[in-house]
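I have placed the structure first, in the form of structure tokens, so that the comments after it can refer back to it.
Every protein chain but one is kept in place in this view of the complex.
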Amino acid sequence: MKSEATEAQVDEVLKVIRDLGFKPHPMPGATRTAIGITGNQGAIDPAHFEMLPGVAEAIRVSKPYKLVSRDLKPEDTIVRVRENEIGGLEPAIIAGPCAVESYEQTMAIAEVVASCGVKLFRGGAFKPRTSPYSFQGLGEEGLKILADARERFGLSIVTEVLDTETADLVEEYADIMQVGARNMQNFSLLRRVGQAHKPVMLKRGMSATLDELLLAAEYIMAEGNYNVVLCERGVRTFADHTRNTLDLSIVPAVQTRSHLPIIVDPSHGTGKRNKVIPLARAAIAAGADGIMVEVHNHPEQALSDGPQALLPEMFRQLVTEVAAIHRVIAEAETSLV
Amino acid sequence: MKSEATEAQVDEVLKVIRDLGFKPHPMPGATRTAIGITGNQGAIDPAHFEMLPGVAEAIRVSKPYKLVSRDLKPEDTIVRVRENEIGGLEPAIIAGPCAVESYEQTMAIAEVVASCGVKLFRGGAFKPRTSPYSFQGLGEEGLKILADARERFGLSIVTEVLDTETADLVEEYADIMQVGARNMQNFSLLRRVGQAHKPVMLKRGMSATLDELLLAAEYIMAEGNYNVVLCERGVRTFADHTRNTLDLSIVPAVQTRSHLPIIVDPSHGTGKRNKVIPLARAAIAAGADGIMVEVHNHPEQALSDGPQALLPEMFRQLVTEVAAIHRVIAEAETSLV
Amino acid sequence: MKSEATEAQVDEVLKVIRDLGFKPHPMPGATRTAIGITGNQGAIDPAHFEMLPGVAEAIRVSKPYKLVSRDLKPEDTIVRVRENEIGGLEPAIIAGPCAVESYEQTMAIAEVVASCGVKLFRGGAFKPRTSPYSFQGLGEEGLKILADARERFGLSIVTEVLDTETADLVEEYADIMQVGARNMQNFSLLRRVGQAHKPVMLKRGMSATLDELLLAAEYIMAEGNYNVVLCERGVRTFADHTRNTLDLSIVPAVQTRSHLPIIVDPSHGTGKRNKVIPLARAAIAAGADGIMVEVHNHPEQALSDGPQALLPEMFRQLVTEVAAIHRVIAEAETSLV
Partner (left out) sequence: MKSEATEAQVDEVLKVIRDLGFKPHPMPGATRTAIGITGNQGAIDPAHFEMLPGVAEAIRVSKPYKLVSRDLKPEDTIVRVRENEIGGLEPAIIAGPCAVESYEQTMAIAEVVASCGVKLFRGGAFKPRTSPYSFQGLGEEGLKILADARERFGLSIVTEVLDTETADLVEEYADIMQVGARNMQNFSLLRRVGQAHKPVMLKRGMSATLDELLLAAEYIMAEGNYNVVLCERGVRTFADHTRNTLDLSIVPAVQTRSHLPIIVDPSHGTGKRNKVIPLARAAIAAGADGIMVEVHNHPEQALSDGPQALLPEMFRQLVTEVAAIHRVIAEAETSLV
């Protein structure tokens, strides 16, 4: 739509699309609204739409992913979670324990996170575990603890949704619903979070190509939820000095093809604390829209993934460095304009 | 249990395990019954059980996977599907179209398969597709067509279960419920098929290690379903001459560690017809308990994965070769005894 | 050239090519001779050659590899080593110790190999070792021991050439010069063995694509040595149940694109003895032109790679199985004609 298009004009276009039997996907940006069309079999003549009042142009998106594509919506998507933004001017930092283990542990870590000025708090209540005999999370009790941390410290909550059965519960408590790497192609779950009224953070699968990641996001957006944040967390390779190989080159690659924000999780990517800080800094320098890291007050006692959690003082330091590195990049970009 | 143990003795051991608050898993073999124990926190003293009548020995399984392990049950598991066996003396052949596309197509292919003496028929009614806009399968209608093929040609049906929502439906129609590679770590789905009364074929994930595959099977068995068939279908690598790299070395590796049967799907592994036959033969030569291949009467018209489907006459030839190669291996093993 | 072309006609074509400033590569087959042309910048008009007497047709090879390509020479290349063939009707078996360790060890193993009717003997005198402090082979002394084994047991010798410095020495003693995986893109060495008067066995690099393997062979052939045998020995992947992942799908892929024979080394591919036999059988079933395996009389004492060497009785069994599986395939192919 043109930047001066009225709301009535947008509504009229949506109606025309619906009347043709297709599904319209309006995505407002800072200056203008993009409207995606799905549900069509084969190509539609752009002339159908270009004559409608307020329409700037009609573009045929030739990629397998449509709504995700920057061809459709050239402007960056900013995902808003309460007063916070992911994909906006400042890099987003999401921090917290791997798993919610107890009320005390969660509040202690939430206090650290909040005291560093960080607003997005992560913690798993439902944990995907390779073994059926490992700790599977506190479930709803864990969600309630997270809600208490939100209340007490003014944090927004990022927590994983494992399956469609518990999706209602997670949607009720979470501010951002996280879809884990193992579920990146769990299409029923993608459709379910596509119907949710909360933003979704979608982690790249352990051996997912860029196209597969974008098509997984497309599943979510095709259901009408356009608030999707992508997350790189490392891929499987032969390399054995880290648990996974963090693939930072996907950051500029996503930004070229898609308008969606992308953040990086170096905690799972590297699996070891002494590599988390260098790679978190590197993610920001590569242009990521944010990072997600694990922080633990007593990592040696953590029920899952202790060795990769940052100690509070390391995290505080990292927050400062992230801001400083981001400032370098932002200034560089400004000077180029 | 000792091979001469009575049913009453087995029942008594099961009762003792339950009374201790644990979960017993009786798995009968050709000569004796193995009983796995799960649900314990920490080690249990073997002496608890070794004094019970009929007990041969109590073994502590130190691996992360218990019920899957050959330590617990040294005898090969034979999965029985109506009159057919997977893991028995003869290699199992599972064949059919990638997706059920129509009544006519399905019956035509089923006729070919049955006419070659093959008893296990595959075909997807629910299809996992990378793109939300691709053909997703005929759903229940597809299952009904498969049931008709079973009726008409005396075939057993292998078909994929995509999610917990449609699991009841698939369980009703299928003879073997297939869990696809993308769902290998969909733990809710694993638990659901673990409660099913049908055998499960579990495909290896695209970047799953051997341990992860065995632990995924453990999820199913921990729920009480011990009829699990593993399936290698190729992994993600840098190699670009095939869609995936078929990893036949996992066949002897699984057989060393687990009593479960393992079959190989060279159709998805290679993605190209002219590689399917050589690799299907190779799978049998490597000692696999069977193969699963795609057959199509008009591959050029197939709605999904046409280029990898065998033509009827190629399939007929393959069935003969599989039998001949298996005979070589079987004779070799006999001559070694 | 036409199948009835005379030697004089072939010579005349070679002369014409040379006179144009290009390099001719005559490769005789069973029924007719193919002549490759390299050294040209840009395309040459086929009409230059098609009018010459004895010329059947002139084909422009559009692939980056020319001499290797089946487009140029549709007939399979058979590499002849004394009275033995690789790429002919029977599968080639190459066996012996990883490294030549002593006169006694080598003779003992050579005796086993010869007693099984196997004619191609492998053994390393120069060993590529990851660590500078590991045993690097016996050097020329090792080559002399191999020559003694040839003399005594009527074997042909396959041994690795590590660098251009020792290439003269290896060329003097070896019947087939092996280029190892780490040297697949050591272009100086490829050029050197391209000038040798002995056949070359070229192993696939640990992360080489099919194109890279074929182009490495092209380096050898471009120097005038057309007796090249390719060898798959496993690639690097995330999988941890074997040292490398043996990629048998490259066998039919090579056979489609190239006329060169391809064999498989399952010893290095799997790294463990109990996987060598299943995968050696699988290689033959996949259509490989042969296998190369390590045999050791005392694997527990081997100075390198002991755990993957077959015991003599295992090897004897394998030789029988290889012949039987090959017979199945050969009959199948005959029946298709």
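Chains here go by letter, A, B and C, matching the order in which they are written, and residues are numbered from 1 within each.
What we mean here is this: a contact is a pair of C-beta atoms (placed from the backbone, for glycine too) under 8 Å apart; a residue touches a chain by one contact, two chains touch by 3 or more.
The structure presented is a predicted model; accordingly, all values stated were derived computationally and were not measured.
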Among A:Val68, A:Ile94, A:Cys116 or A:Ala282, single out the residue that touches the unshown chain. A:Ala282
Among C:Leu162, C:Leu210 or C:Leu260, choose the residue that contacts the chain missing from this document, as touch is defined above. C:Leu162
Touch assignment to the omitted chain, from C:Leu215, C:Val228, C:Ile250 or C:Leu279, lands on C:Leu215
Which parts of chain A face the unshown chain closely enough to count as touching? 207, 209-210, 235, 237-242, 245-253, 256, 269-270, 274-275, 278-279, 281-287, 317, 320-321, 324-325, 328-329, 331-332, 335-336
Considering the whole complex rather than only what is displayed, give the residues of chain C touching the chain that is not shown. 38, 64-66, 128-133, 162-165, 182-183, 185-189, 206-207, 211-212, 215, 218-219, 222, 235-236
Of the residues in chain B, which ones touch the absent chain? 236-238
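In the analysis below, only the chains that are shown with their structure count from here on.
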Per Cα centroids, the chain farthest from chain A: C
Hey, which chain is the most central one here, using CA centres? B
Pair of chains with maximal C-beta contact number: B-C
List the centre-to-centre spacing of chain A and chain B in whole Å, with centres computed as mean CA coordinates. 35
Sequence positions of chain A contacting 2 or more other chains: 236
